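Structure provided below as structure tokens; questions to follow.
Note that one protein chain of the assembly has been removed; the remaining protein chains are unaltered in position.
Think of it as A and B in the order they're written, each chain with its own count starting at 1.
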Amino acid sequence: MNIVTNNKWIGQRTIRPDGVDKVTGRAAFAADTVMPGMIWGKVLRSPYPHARIRSIDTSKAEALAGVKAVVTSRDVVDFPVDKSVMLGIQDMRWMCRNVMAREKALFPGHPVAAVAATSEAIAAKACELIEVDYEVLPWAIEIDDALKPDAPILHEFNMFEGKPSNIAGKLEIKKGDVAQGFKEADIVIERSFTTRPVHQGYIEPHACLVSVAADNKTTIWSSSQGQFMVRAMTAHLTGIPQSDIRAIPAEIGGGFGGKTIVYLEPLATLLAKKSGRPVKMVMTREEVMRATGPTSGSKSTVKIGAKKDGTIVAAQGTFYLQAGALPGSPIRGAVGCSFSPYDIPNVRSVGYDVLSNRSKVAAYRAPGAPIGAFAVECVLDELAEALKMDPLELRLKNAAKQGTKAAHGPVYPRIGYIETLEAAKAHPHYTAPLGNGEGKPRGRGMASGFWFNAGGESSAQVNITEDGNVVVTTGHPDIGGSRAAIANICAELLGIDYRRVSVLIGDTASVGFSNLTGGSRVLFASAMVVTQSTEKVITTLRERAAKIWEIDPDAVKWENGAAHPASPNAGQFEPLTLAELAAKAPQMGGPIGAGVQLNTEGAEGGFGTHVCDVEVDVELGIVRVIRYTAVQDVGRAIHPSYVEGQMQGGVAQGIGWALNEEYIYNKDGKVDNPGFLDYRMPVCSDLPMLDAVMVEVPNPKHPQGVKGVGEVPLVPVMAAVANAVHNALGKRFYSLPMSPPKVTEVLEAAE
Amino acid sequence: MAKLHVSTTINGEPMEFLCEPNDTMLDALRGPLGLTGSKEGCSSGDCGACSITLNERLVCSCLMLAAEAEGQDLGTIEGMAQGEKLHPLQQKFLEMAALQCGICTSGMLVASDALLRKNPRPSEEEVRFWLAGNLCRCTGYDKIVRAVLETAAEMREAAQ
Partner (left out) sequence: MTELRYFAPRTLDEAIGAFAAGGSAARILAGGTDLLVQMRSGAVKPGLIVDIKKIAEMTAIEETADGGFRIGAAVTGAVLAEHPRFGKVWPGVLEAVNLIGSKQVQGRASAGGNLCNGSPAGDSVPAMIAAGAVVTVQGPNGRREMRVEEVPAGPGRTKLKPGEILLSFTLPPRPPGSGDAYLRMIPRTEMDIAVVGLGVGLTLKDGVCTAARVGLGAVAPTALLVEPAAQALIGSKLDDAALEKAAAACRAACRPIDDKRGTIVYRTKVAGVLLKRTARVAAERALQNRGN
């Protein structure tokens, strides 16, 4: 495919099509929608971390004036535990139990019943009237507690090595012979790390509005990262056929992976069906923090061996990640990505999925990879120190490149990792003096990271309006500005003004199947199908012009928004513009438009190299990031501002994860900080400007050279910060977050 | 218990609504008033997505009882643009990509507008500390701060 260069729109910082609505407060998020006759749904949640549900009596709730419907797990389709039913990466056995507890309540906040009533207050009151008979059981939250020999077992049917266990899965990758490799190493460093669970932290709580007619025709408005996922999960869990469900993606107020599954939609659907009224459900912030999937807490051990000259000869990682109440932690990301930036002959990477009594984890921006990279990149930093090598030089010496067999299996095509290292090395930040902190030590650290990225199914339609403009319908919710980039691409291909292209996100009834927004795939995949659709439209336009001119379509070219004779031999004709051809469309063969549905392939992973400066108030243990530069191999920045935006957003999340974000539990196993006051995400004054450097090494398998960019930015951050803190204080941190009491503890332990 | 009847002024227009005594102003805006531009992120005053002005003072509408609006002057995001003419801050946010998902944007704009009306010449630090009550999870704040600083500079120039 040709990589388009010399661009008019691609690479420009155009104004996003959905922007005006968002700056005026008009954009319709799920909680903004209303329907006539709408009533409110509320969820009753388990107060216990672990309890058998002996019985549920909903009679008093049903009798309360204003209550229109009550549902329990009896109403949710059962997926028996002995038969796996996969929907993408989710197993419906776990989804049905996540959406509502069946045999057991598995974490505080686990839904046990739901009510719909004419007001939120009545629905809440009704929930209080539901009587649940719990048999309270012992619980385990931390990995160590869940793995003890006498630990309470969450699922008796879950077997590991022949007996019931809280280990729900194991994943291992191997390359070469690590035992031999370590023997050949001149220096070996092995360290263990822990991280706490952290939440994606989207500002918009989950919300949906569902209407079910008496014949099952269902309309769902929801905040989600995938309307097709919403349709499919809701169909599976309610028994309503997919063809009867229309899932409409509302504007989404942040997802980061956390909205790639459903929580409320199936419950609202069941309530709407039972009550015959549209049901709106909106989570409170507390519900979001207690009952939606954060990412795993972890325990990792990483061992890396190198020769005196810095060549890494062997690497080994063992990663325990919390799944929460039901199986499915992102061990794939930890196991598969952590060593991937490097050319290492001997690698063994193992991950364990650990069940425990907390909410089931959901994806969070490069799931698993930031956890693994924290460990590996910190060990590499220690290795560099021991070898008296610059940490960036150590990376360069071992960097993966085209032809390297990656730790996780594939042979790399043209990749841009080395380019990120070189750009970081050449960047003024890397050599700038740290400056004087006036009594507060300063330090600089760097780290790299990798994420797989994904392709997957995507559909789009490109239709020409009768007045000669363009409507593009794509299939993926826009969580990062993808509509702007799509408009750039379509305008570029058609050679018309960007403002003439309107980009919309279709619902499940109006666009073909499109896989979720996640995996840094939206632009990659939708650009491919939009490109192919636009190319088909261009072919049609050339054919129409050819007919008018009575020449062969091959003799017509499309340029600058018009059909032209391809060469002087084709004849002398005035160009026919898009508007002119559109006006003639009815007589010339009908509507001009095309749609493409594909399982897109050719997505390539992305690499990032980050440099971080910190300043530490040693007496109080407070770490502040004072300068940050993120370099990333972005393939092609179709809309540079939104690529930078992804990088800056990921960095900010990583700084929070590194310094202050963590789930805190009380002695009853409940989340003690289920709100933004004590779940401490970075605020505006916590951060400096975040420099984003985009290195463009185009993906040869994509028409515009696009690579996924959204997830890589989170991967290197915690290690970059930890390495900077080490540089400032001379102390290593093996545990996140590096909050003030922890920093103070480490400093005092050393004295 | 009968609902309360409140008469107030919002974005310069007289408005009335009915509410429960324990409804917050955010509940009233998003419910009976149909002004859904102010968003609910936390309902505990920690995220700023519900920011409005009360008699020109920047406040969280989730921390105000709807009943307190009686006789007061409220300003919401819906009042920032004049018809189709965007406020310079809104325009700059678009040009500089100072938003991604947009859920924090209403609050950010109301808060930024309140800042520039009080201090037309803020430093970067002043902007950051003023906006500390407006959480954003998508942008890392960089482009937001730049957009506010640039708008301030342009507005000062235009005033000369």
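In the analysis below, a residue touches a chain if its C-beta (ideal position, glycine included) is under 8 Å from a C-beta of that chain, and two chains touch if they have at least 3 such contacts.
In this text, all values refer to a predicted model and were calculated from it rather than measured experimentally.
Student: Which residue among A:Lys274, A:His564, A:Lys584 or A:Arg680 touches the omitted chain?
Tutor: Of these options, the touching residue for the absent chain is A:Arg680.
Student: Out of B:Thr36, B:Ser51 or B:Thr76, point to the residue that touches the absent chain in the complete complex.
Tutor: B:Ser51
Student: Considering the whole complex, not just the chains shown, which residues of chain B touch the missing one?
Tutor: These residues of chain B touch the chain that is not shown: 1, 4, 20-22, 24, 43-46, 48, 51, 54, 57-60, 62-65, 67-68, 70, 111, 114-115, 129-134.
Student: With the missing chain put back, which residues of chain A would touch it? List them for me.
Tutor: On the chain A side, contact with the omitted chain comes from 119, 121-122, 125, 286, 619-622, 624, 659-660, 664, 672-673, 677-678, 680, 682-683, 685-686, 739-741, 744.
As a convention for this text, only the chains that are shown with their structure count from here on.
Student: Please report how many Å separate the Cα centroid of chain A from that of chain B, as a whole number.
Tutor: 29
Student: Please give the residue numbers of chain A that touch chain B in the complex, ascending.
Tutor: For this pair, the touching residues of chain A are 13, 15-16, 18-29, 31-32, 121, 200-205, 251-256, 282, 284-285, 479-481, 641-642, 644-645, 648-649, 651-653, 675-677, 681-685, 687, 689-690.
Student: In the complex of these two chains, what residues of chain B are touching chain A?
Tutor: It comes out as residues 20, 30, 35-44, 46-47, 49, 76-78, 80-81, 86, 90, 93-97, 99-106, 109, 124-125, 127-129, 131-146.
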